[in-house]
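Not every chain of the complex is shown here; the ones you see sit where they belong.
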Amino acid sequence: SAGCSSEASSETGPEKIRLDYAYYSPTSLVVKKFGWAEEEFEKEGIEVSYTLSQGSNKALEFLNSDSVDFGSTAGAAALMAKAKGSPIENVYVYSKPEWTALVTNKESKIEKVEDLKGKKVAATLGTDPYIFLLRALNEKGLKAEDIQLVNLQHGDGANALASGDVDAWAGLDPHMARAELETGAKLFYRNPDFNTYGFLNVRSDFAEKYPNYVERVIKVYEKARKWVLENPGEAAEILAEEANIDVEVAKKELERNDFSNPVPGTEHKDALKAAGKVLKKGEAIDKGADIEKLVNDLINPSYVKKEDQ
Amino acid sequence: MANHQNGNTASLPFPKVKKASPFKKAMFHPFIVGSILPVILIIVWEALSRAGVIPAYQLPSPTAIVDKIIELAEKGTLWGHVGITTYRIFLGFLLGTAAAVIIGSFVGFYNRVEQLLDPMIQAFRSIPSLAWVPLFILWMSIGEASKVALIAVGVFFPVYLNIVSGISGVDRKLIEVGKMYGFTNFQLVKRIILPASLPSFLVGMRSGLGLGWMFVVAAELMGASQGLGYLLVVGQNTYSPDLIIASIVLFAILGKVTDALLKRLEYKALHWQDRLERS
Amino acid sequence: MSLMVKNVTRRFNGNTAVKNISFQTYKGEIVGLLGTSGCGKSTLLRAISGLDEGYEGEVSLNGNAVRNVNTNASFIFQEPRLMPWLTVKDNVSFGLSEKKQEKGLKAERYIELVGLKGYENYYPLELSGGMAQRVAIARALVTSPELLLLDEPFSALDAFTKMQLQDLLLKIWSEYRSTMVLVTHDIDEALYLCDRIIILTGQPGVFKQEFVIEEPKPRRRGSQQVAAYKERILKCLEL
């Protein structure tokens, strides 16, 4: 469904481009902060609007209901939506975040995944930390039934861990960074590869109609990505200010983001396929779904490649 | 309000029909009349879904929803979800109503108590259910107790408000009758004020029950692994519109059933009301 | 129970309803209060009952100044004031504190006395105006009060029922020797029942005149002596 450049010249632009921004996507904050998108489309008189996504599921709701054209989500969330038939494709990877890990209290005896057997573990069903937890268990030969899973929202999970209501928590930044700093919580199991990346998704019909503009939005994001790589300190400040968090927490969160590879590719596909299997087992994705095909349909690197040329 | 239960059907639209035929009677049975709109709604929705006007990823068709519910039922988890939520609602409703009756009676009756308590209660009333969640986890941990307590909080406010208002709306003339008998304040409340403010109280209960259902979602954010609110949130997190809508439908059905029970109680308890015979 | 009213004045937001009323009754006396509409009879009765504490002056029962409700007193209000959620029977036994069965028996007896046998299970909304008033009368009498305050109790009743109930009142009185204060517009009624008649006039209501009726009870309706009193009272009123 990728556009080709010959058509692109004759296409008329959209009246308005609707971007989202999210605290879990630092590049989106930078784009919004500096107004680079407005700058890019100003000449053509195209309006740019921003909508805050409070989480992946909100971003997907906005995409589905044609409320935004671009939405930032975790890779797994995009996959689940795609499995339900959402007309979206992933055109860009804004970061490889290590935003989730397994966390426990300072004094806790839990040191490795195997120690979780029979313990109470908090996680938010269906989200990246949940997938992370299941994959970690899976890797060590444990099953979901071997632990007591407590379904709590991310913030509540952090609280429950702090007050000892649960033994461990599949954490998510910035809650996790903050828990580390404030209560000395320790991340006893980390694995960046089990995270499912930060995806910038576009509505398929938008991409079909205005392929050129998808590329140009990506260009703006690229500018922001490079700026973040060059100015990590200022980026942390922007994140802290926008998301209302401590600079220290913001720094920690940014450190755990790898902005080096924005092009959706094989590694992303592999990560999503692995996540897909876990989700299938957890019944978050239909038994009959063809993960392979879904992932290939979802991830469409053509727009970035062109931009690189 | 529930006049139809004693066959006191409308007189304006069909003023001349003295004895309706059995067929007509069945046709205009309140239950059937009440089903007209929902049925139309469902048919239109289904048609739009089939025609592809509403894509399934946005809003699955009614048949898909029913399939989902049947699937849950076949897996056997449906009863667990429905059962545990109903149980929580029930307990929370009892607790919240009891607290509201006790506190509301005092506030309604004693000016001083009102001045002391009411301002704070009114302030708490506008705190959203989601905002209570972290506080309740803090105070009561994540067991069953905190869930029931949160639902009770939701039930409390409307019941309280209606009781206080009901009490201050009671005809002074009737209270004086009790005073002449030297009734204690407790007796006044029990024998005159509560019965006289019963209509208001019952509306409060129905309103409170509705809010209780709404608080279920927040309550089941507190570490539940079963329940309708849990289903809804999981549906949102796993991006399953069919699960979301299925849980909404279940909310609606259960809400309607429990409300109908209260409405029945209302009708029974208020048979003495010299109420408007409606057209 | 003896009753003394001393210099009672009642103001509502600055407007005086009754002014400076004083009178006294002995135990077992029946006092009538007569006066034009709005001259403060009900207001005065409420002050005596203790339901209204906002008056100036003093009300004494058995020699003690009181300002609150006496449980040995009963009040028949100007309106029936029945509890709409209770049946006739439950309304009548409303103020009784005996056991359920005894309560029921007593209530039934008085329901029969006011001529409502067969209506025990009716709700107030199913009663006629006069029937509701009779339920209120039964409710007040069933407690055998020592002090009975009556605010136009029979005004909603036909002549026949009215006479029956007047006789019922006398019967109760001869049994319990209750002290009664009776507000009425019916001079014949006052003359048939009362030992003393107090006339109020004006707005604010002030004391006009007091008649002591020394005929023994029961009296004959329309007897010669009574007719003479009536003439005097009419004269006193219609000025």
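Lettered A, B and C in written order, each chain numbered from 1.
Note that a residue touches a chain if its C-beta (ideal position, glycine included) is under 8 Å from a C-beta of that chain, and two chains touch if they have at least 3 such contacts.
From a predicted model like this one, the values you see are computed outputs, not experimental measurements.
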| item | value |
| --- | --- |
| Chain-type multiplicity across the complete file | A x1, B x2, C x2 |
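Here, only the chains that are shown with their structure count from here on.
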| item | value |
| --- | --- |
| Most centrally placed chain, judged by C-alpha centres | B |
| Cα-centroid distance, chain A relative to chain C, in whole angstrom | 84 |
| Interchain centroid distance [CA atoms averaged], chain B/chain C, Å | 48 |
| Euclidean distance of C-alpha centroids - chain A vs chain B, Å | 39 |
| Sites on chain C at which at least two other chains make contact | none |
| Set of chain B residues in contact with two or more other chains | none |
| Residue numbers on chain C that touch chain B, as the complex places them | 49, 51, 69-71, 73-75, 77, 79, 81, 83-86, 94-95, 123-125, 143 |
| Touch list for chain A against partner chain B, complex | 57, 60, 64-65, 77, 80-81, 84-87, 122, 124-127, 149-153, 155-156, 159-160, 163, 165-166, 279, 284-285 |
| Complex contact set, residues of chain B against chain C | 173-174, 176-177, 179-182, 191-192, 195-196, 198, 271-274 |
